[in-house]
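Some chains have been omitted; the remaining ones sit where they do in the full complex.
Per-chain residue numbering starts at 1, and chain names A, B and C are given in the order in which the chains are listed.
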Amino acid sequence: MKNMLFVSKLTVNKLNKKKLRSGNNADLNIKPGISKTHSPEVCLFFCFPEKKKTELCQELGLQARDLRFQHSTCLFARNNCIILRMATLKAILTPQSLMVLDFRGQGLERWLIMELAPQLASLTHTLPFEFRALEAILQHKVNTLHSRLNDVEPVILDILESLVDPKLLSADRSKLHILLQNSKSLSELETEIKVFKDSLLKILDEDEIIEELCLTKWTDPRVFEESSLGIDHAEEMELLLENFFMQAEELGNKARELKGLIDDSESVIFINLDSHRNIMMRLNLQLTMGSFSLTLFGLIGVAFGMNLTTAFEDDPRAFWLVTGFMFLGSGLIWRRLLSFLGRHLEPSVPPLIPPVWKRNLKPSDMKPGVR
Amino acid sequence: MKNMLFVSKLTVNKLNKKKLRSGNNADLNIKPGISKTHSPEVCLFFCFPEKKKTELCQELGLQARDLRFQHSTCLFARNNCIILRMATLKAILTPQSLMVLDFRGQGLERWLIMELAPQLASLTHTLPFEFRALEAILQHKVNTLHSRLNDVEPVILDILESLVDPKLLSADRSKLHILLQNSKSLSELETEIKVFKDSLLKILDEDEIIEELCLTKWTDPRVFEESSLGIDHAEEMELLLENFFMQAEELGNKARELKGLIDDSESVIFINLDSHRNIMMRLNLQLTMGSFSLTLFGLIGVAFGMNLTTAFEDDPRAFWLVTGFMFLGSGLIWRRLLSFLGRHLEPSVPPLIPPVWKRNLKPSDMKPGVR
Amino acid sequence: MKNMLFVSKLTVNKLNKKKLRSGNNADLNIKPGISKTHSPEVCLFFCFPEKKKTELCQELGLQARDLRFQHSTCLFARNNCIILRMATLKAILTPQSLMVLDFRGQGLERWLIMELAPQLASLTHTLPFEFRALEAILQHKVNTLHSRLNDVEPVILDILESLVDPKLLSADRSKLHILLQNSKSLSELETEIKVFKDSLLKILDEDEIIEELCLTKWTDPRVFEESSLGIDHAEEMELLLENFFMQAEELGNKARELKGLIDDSESVIFINLDSHRNIMMRLNLQLTMGSFSLTLFGLIGVAFGMNLTTAFEDDPRAFWLVTGFMFLGSGLIWRRLLSFLGRHLEPSVPPLIPPVWKRNLKPSDMKPGVR
């Protein structure tokens, strides 16, 4: 076990907090402290990727395939160890220690030292070490999912809020771009929540696996005595896992609602754009009617402008008559066309059509009585 | 138990009804009355948030985590207490009392004192106290869900009714805004109904949990005798929970139908807007045809208006001939174009196409016979 | 049992058929006939809402909550009675009688007297009374659902048929209104079928409940002997319920197909409307090109119409040259623009693009061989 970086909680607290505060996480020099792990105390190890997994397997009595961590989310017990992976966090949990593998460059350092270590060290918890560690890790996972949802949610809501603004003639297309990016993140988040939920559900469905996860129960004889005082480890483990399952379920519900909101908003955006278009088209049509009237009666003016003899050339009233006819005529025709348009757009529906659902709305239909 | 506000039902009825009527709920001064809880009588407590949960835990023999109320909806039994949370209502139910926690500022005061207290006090119920209390609380939950659906439904129906109005050229965009808000509320309501249903279903699926919820069965020896007279507590509890499950199911069905109606209406709105646009476009096209004809024949007038010699200058009939040609010509061309448009828009479908589904409609296809 | 309207089938047949034929259902005076219910004979009762349910409970040994009928569809056995509600039909079924509750004003009178009574009286059925009654009621329910689907289906098919007509430039918006109404009815029907199916499925999933529904088995000792001759009551009940479950399933499938058809048709309507619009827009664009050409070359005419000296004033050929240039020029430019449009609309796709899926179509891909 000598080729593994070995940090007792106390050492971490003393040595590294300052370093972390300086923001210099990249070359975090966790100096191996010498820590005697007396039985009642528990330890947090950081295992470097350079160390051979085979040695780890031999020490813990595991098989090579148990440490493959092929799937992004896994949680199972082997030979009285809990092996788990939550995205970038890979860990092995024994009754007395928690080993974190390959934690470098994953942005986990801060959490590991600033939060996980104190949490594990707190002795107020009445349950064994594996409960504390599992809870801290699952809580970290849920918090990560939650903060990702919290990152995405306000951006999406802001963008949708501005896109459904009824004053907009056209959707701001750079916002659509950002919406699409966030919508994609949301899909990925949904998948991850689903995978997390499924992996917990698989455990919750089989009591046998839950029993295996209670490591201390099988190693520490005193625990059996304690448990006779009222606490059943397997039941506690089920409650713990169920708690996180329900938290994930709530996150999943929120993500689903957000997806639904995007869809609904898109419909509204389309109706908005279509409405704008219809209004513009009606205005355009009204102007086209005006232009048509003017062109029609302007033709009279053009006719009189021809170099041909009309017999009115010298009539001083002719100019005013023809000009007045041109303007009045085109005005009248325009008005005629506009009222025609108004009639034309109103459909041939008899005005007494029954409303679609009013008649179906019986407020007394479902009155949940008092039993 | 002295650091808990302790209100017997009788005290509540006497002291506070007046206060409630004055609408002054915010600083409701529930004065602690002295109440001897003799065994057969039951009590309703209001527990203030200032009181320490740890004391409560010790009194009732619960664990700290049992009173976390992390999830918005939960219902479970621990150590002969039922702990439940329905959104803002957090309560602990023992065989003789109902404690409501953190009820301040949640708008629950009126319901607690005006409805819950009398309901619990009524002695016509043949079943033990926990049944009465659970039923009252679940009924309150279902009523809340139902009233929220009833708030949302008429607004949505009204807006849809006005949006699908075929006379509208464009959708009223402020109504769309309100529709979107209500559609979002509906989604949230659907999620809440689903969560409520799931939490009941989880209990209904495990007979063991139902047994645990029958508190009196385990504490009161007389109950066992009574139950031998025909009423099985566990079965009653199952019926009670199933009843609320089905009420929630009906609410869920209604919400789903409403969602479907919004979707269908949106399709109709789109078809409406598109139809209006097509009609306007045809009118526009017809006018453009008119303008084109006028411009084409107006060119003749322009030509004769040029300061060039045409040899017709002095022909008195030329003016009338050319003017007539202009107007008649443009009229004819327009008519030609209009009839071309009519032919062009009719697709090249042979008129004898079989209808899509008439031939599939065999009314005798499925005749559910009398067995 | 005296405060209940008590009608033997024979009485009903004699007294009321005439009244029913006169269409005067509202004030149907069912006179209480005196009917001795000797054991082998069965009876159909009509119970008025005015009668107290408490008395009914006492007579039948039921609890008050059993007769609440809170849910629109329910079917369960209590104390050797089957209590069922199918929408407006509420009934209690004992081994010898069927009591129909609150049947007034629900449009059930005709069915009850004209169909149900004779059906129950027929003695050709080899199974006990509760089978006959249950079958008649479930059949009535399925027939009601079926006739509602039959009401909605042809209307929807007709409207869709006329809406997808490719000759239509715009959708007839009053038809859309009717489509929306029927689409809403279809959704409600789907929900009702689902609720009916679920309530049957709940029974079919638990053999215990099926056993309870076989009332005669538990009361009539002779039945046990008969059943030893080959007919197992519970199995018969399962077959009966399964039969109606499958009928409801078929109705559900039909409703789902109809919904799908509405969706598909809406897509086709949208494509139709869009196609019409594109065609009109091309025509419009072509005319705009014409107008532009005419305006461009008309400008020459306008220029020559100015009161300025052009040195061509007296050239007799100038008029014809300029006029010809105007008309020919605009014609040429128009033609140029039209051919530009034709080229512009054809996309820059290399003509040798492979078809999308032809190459995937391997007809020999799935050849279900003979085993």
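The working rule: a residue touches a chain if its C-beta (ideal position, glycine included) is under 8 Å from a C-beta of that chain, and two chains touch if they have at least 3 such contacts.
Note that the structure is a prediction, hence the values are computed from the model and not measured.
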Full complex stoichiometry, one sequence, with 3 displayed, works out to 5
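In this text, only the chains that are shown with their structure count from here on.
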When the Cα trace of chain A is superposed on that of chain C, what is the rotation angle, expressed as a multiple of 5 degrees? 145
What's the call on chain B versus chain C, same or different interface residues, using the half cut on shared numbers? different
If you average the CA atoms of chain A and of chain C, how many Å lie between those two points? 37
Multi-chain touching residues of chain B, meaning two or more other chains, are 164, 166, 243, 247, 250, 261, 270, 274, 276-277, 279, 281, 284, 288, 291, 295, 298, 302, 305-307, 310
Please output the residues of chain B touching chain C within their complex, sorted ascending. 164, 166, 239, 243, 246-247, 250, 253, 256-257, 260-261, 264-265, 267-268, 270-272, 274-279, 281-282, 284-285, 288-289, 291-292, 295-296, 298-299, 302-303, 305-311, 337, 341, 344-347, 349, 355-358, 361, 363, 366, 368, 370-371
Can you check the complex and tell me which residues of chain C touch chain B? 65, 70-72, 135, 139, 142-143, 146, 150, 153-154, 157, 160-161, 164, 166-167, 169-171, 173-174, 176-177, 179-180, 183-184, 187-188, 191, 194-195, 240, 243, 247, 250, 254, 261-262, 266, 269-270, 273-274, 276-277, 279-281, 283-284, 287-288, 290-291, 294-295, 297-298, 301-302, 304-307, 310, 312-316, 318-319, 322-323, 326-327, 330
